[in-house]
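One structure is given below, represented as structure tokens, and several questions about it will come after.
As you look at this complex, bear in mind that one protein chain is not there, while each of the others sits in place.
Moving on to chain A:
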Amino acid sequence: MSTTRSTLRTHWVALRAMLVLTLLLGVGYTAVVTGIGQFALPAQANGSLVRDADGAVVGSALVGQSFADAEGAPLPEWFQPRPSAAGDGYDGGASSGSNFGPENADLVAAITERQAAIGEADGVAPGEIPVDAVTASGSGLDPHISPAYARLQVARVAEARGLPETEVSALVERFVQGRDAGYLGDPTVNVLQLNLALAELVGD
């Protein structure tokens, strides 16, 4: 009898502890961090939004987006991001990698296909295509490509827009971001920001 009572008592204590902690750590803590974010760091807390010259939000600096037509075919006048496994591509509501294993035949076929497509669009041999151009990222929302892949697309973009290659090339170099602190991570190019500058360049 006393064991039952003490077990019941322990659970009653546990329940009260859980409810108080839920208020403190679930509600109180979240509210404090939200307050700090919204007052001190609102731009970051609200998604690092990027606006075009007219002030319209066109996306987030941190989240990649698709530059393809309604059928999913890449638009040659824009720098292309990496392949994406998030939904139908860069779906912000369905972040995901492909989860294909290294020996998966579907992945091998996809890489071959992407190499052929890029080879044709940019006029290069499959062996010269950087790895990030033919592999899907972990999130499916990778905002970056490698500087090598950006440089590889210069000729195509310049031609599609009727711009001198040197001008587009200079733009790319302006958007090459080095490693954080000089040694963390890999050098990158942010595709949305590069394309935004490109659009402003031609008054698109």
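Here is the rule we use: a contact is a pair of C-beta atoms (placed from the backbone, for glycine too) under 8 Å apart; a residue touches a chain by one contact, two chains touch by 3 or more; residues count from 1.
Just so we're on the same page, contacts and distances are computed from a predicted model.
**Student:** Name the chain not shown, per its UniProt record: "Heme exporter protein C", "ABC transporter permease", "NADH dehydrogenase subunit M" or "Potassium-transporting ATPase potassium-binding subunit"?
**Tutor:** The UniProt record for the chain left out of view names it "Potassium-transporting ATPase potassium-binding subunit".
**Student:** Spell out the interface residues on chain A facing the chain that's missing from view.
**Tutor:** 6-7, 10-18, 20-22, 24-27, 29-30, 32-34, 36-38, 40-41, 44-49, 52, 56-68, 70, 75, 78, 82, 86, 90-105, 107-108, 111-112, 115, 127, 129-132, 134-146, 179-181, 183-186, 188, 192, 195-196, 199
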